[in-house]
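Quick notes on the structure that follows.
Removed: one protein chain of the complex. Kept in place: all other protein chains.
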Amino acid sequence: MKYVDEFREKKLIMNLADQIKRSATGEYTFMEVCGGHTAAIHRFGIPSLLPPGIKLISGPGCPVCVTAVDYIDRLIALSFTRGVAVATFGDLMRVPGTVSSLSEARAGGADIRVVLSAYEALEIAWSHHDLNVVFPAIGFETTAPGTAVTVLKAASEGTENFFVLNAHKVMPPAMEEIIRGGTHIDGFICPGHVSVITGSSAFEFIPRNYSLACVITGFEPTDILSAILMLIRQISDNNPRVEIQYNRAVTPAGNVKAQEFMNEVFEPCDAEWRGLGVINSGGLTLREKFVNFDAGASFNIEVPHHEPDPVCICGEILRGVSRPDECVLFATACMPVHPVGACMVSDEGACNAFFKYHVHE
Amino acid sequence: MSEKISLSHGGGGRQTHDLIQGVFTKRFGMKDPMTDSAILTVPSAMIAFTTDSYVIDPIFFPGGNIGKLAICGTVNDLAVSGADPKYIAAAFIIEEGFGTSDLEKIASSMADEAEAAGVKIVTGDTKVVEKGQCDRLFITTTGVGILREEYAHISSANRVRSGDRLIINGSSGNHAVTILAARRNLTFDVPLISDCAALNHMIRKVLDNNDGVHFMRDLTRGGLAAVLNELAAMTGRGITVEEDSVPVDEPVRGLCEILGFDPLAMANEGKVIVVAAPGEADKILNIMRSCPEGKDSSIIGIVTEERPGRVVLNSSTGGTRFLDMPSGIQLPRIC
Partner (left out) sequence: MCLSVPARIVSVDGEMADVSVGGAIFRAGLQMVENVRVGDYVLLHAGFAIEKLNEEDALETLRLLKEMDDAMTE
């Protein structure tokens, strides 16, 4: 069992596609909330296997895409602060701020390094006592526990030159915001790796309060197709609930240990989501006890507030209201090499995936 | 020779002379290195002419070094144009403090690689710059090859027709992944090495034995994805690729999975795509497989009339999608 190839077997995929065709009796709109699902759906050519009545729309589950412009501006300002090195996930490098991206800031002389984990950023702090290392903490429940473990490690080692510019967000409130916003959705393909941490219980409010179908699924083609089939069946049985297709990794309670780390270091807060505005309890903030690691509190960085480009419809795309090719900037002013909106930056962004794998001729 | 290269080695005086004699000319077998130009006799024919700069970090990597890369890269640029690589010029920009023994190692592997490929390094230049003005060592190589008229079409792609088959000579992405791993101190359970290799002997064998080659290009930066998109744009035809048929080594796939890279967009330094007439593709495949640089060759796709200018990938899982031109550089990501 390698947990990959077994779930990519063509015969099983074709069979699932066939079952979906037989079971689908009408029009369905399913939102894949998670950007990882968006990327997998396009990479494996899933839309080409579905009957025309099934529409998949992308949700707000790409952390880069929902990161506010002001956050990028603050990060860039920090990167030009004397003695500061920014150690970031590669994802953030090309996200446009108001005037530039981290990538351009690096070309302009800022000390910006790409790391593969929060822990690697901490190790840079340990090996460079003369530097104040700032780690931009982006991501959802999947990523926040790793930041928490790293902050706890920094605290226990008495590290004084490691800081977090925190923008961690949590998923369920954003999903509720989208439902309330009136986007037409028949069911959710729930985020698989967020659910590994939170458990399926975090999504129970969706069928309970809004009678919408939910399936938590993995990232292989058989996973995604199984989820679509399960959603169709929930709808035809008129029995909306949260089903776990991804049971090799997800349980109802989730990873309790990871939740404990997260709760020890962070507490819920209201947070600005690009395109969605401020969402109640939509983010995480460092607890008072860890304020010494908060880059926002430790460095005096003020940046003027800027509204994103008014022509860019990233917000509508993140809410599933518009498709990428309905934006006038799409594939003209806004391309992966020079993105205007964040949805074009990340490989998980709806516009990027649409641009790369879809019709833009 | 002193242990480290210093600015005086670039001053044009005795030390420069010693450096050139001691490190380069002896190894490269140059007869009269101190003339301003190499004087060459070429048969009256077309020539192919190419240049490239090498700035790779790290300078030494599993499977090669910057010098081997420079020779192979230039030989391959000539060979895929259908030319017989003959002569190479090599220019070195050296940061002061660079180890002389490292420079000697690099010069030796350039000499070895040139000899194996049957090319001569006939002229060159050496500059030494202050610390910080370049990153240790940059090499520029320029090459000349003799091109027979019957192969003039190969670089132009003007004989490419729908139905032509696409052949790759082995697995995609090994060079880029080797370099990335070396930079990040990542390891592999079975060591991965760069595919850096000169392909001119294999290509010569194909061309000498078959006239069905319609196009060739080496798969360097941007990898297979970039070259196929270039070909689709040049010919105004569509290209369909079977993902299953493209060889990708397991560790390359693994590293790409976790960092979020596409193995088909990763750089190679010893890979070529050969576009062959449909009836000749199997014969060409067999010739390629009989060569060490092509033992894992595979037919990966076909030129079509559908979707002009686009590359369509039939994914190994049964779905279909576009394989787009890679944009920007790939950065490791978490999402």
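Order as written gives the chain letters A and B; numbering starts at 1 within each chain.
The criterion applied here is as follows: contacts are C-beta pairs under 8 Å (C-beta built on N, C-alpha and C of every residue); 3 or more make two chains touch, one makes a residue touch a chain.
Fair warning: this is a prediction, and the values are worked out from it, not measured in the lab.
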Only one of B:Ile121, B:Leu255 or B:Ala281 touches the unshown chain, namely B:Leu255
Of A:Thr159, A:Thr222 or A:Asn352, the residue that touches the missing chain is A:Thr222
Missing-chain contact among A:Ser79, A:Ser103, A:Thr142 or A:Thr285 belongs to A:Thr142
On chain A, the omitted chain is touched by residues 1-4, 6-7, 11-12, 15-16, 18-19, 34-36, 61-63, 89, 116-120, 139-140, 142-143, 145-146, 149, 191-194, 196-197, 219, 222, 226, 245, 247-249, 255, 257-258, 261, 348
Touching the unshown chain, chain B contributes residues 177, 181, 186-190, 192, 250-255, 257-258, 260, 333-335
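Rule of thumb we're sticking to: only the chains that are shown with their structure count from here on.
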Cα centre of chain A to Cα centre of chain B, whole Å, reads 37
Listed in rising order, chain A residues that touch chain B in their complex are 4, 8, 10, 13-14, 17, 35-36, 42-49, 62-64, 89-91, 93-94, 114, 116, 139, 143, 221, 335-337, 346-348, 355-358, 361
Per the touch rule above, chain B residues touching chain A in the complex are 184, 257, 259-260, 307, 309-310, 313, 315-322, 324, 327-328, 331-335
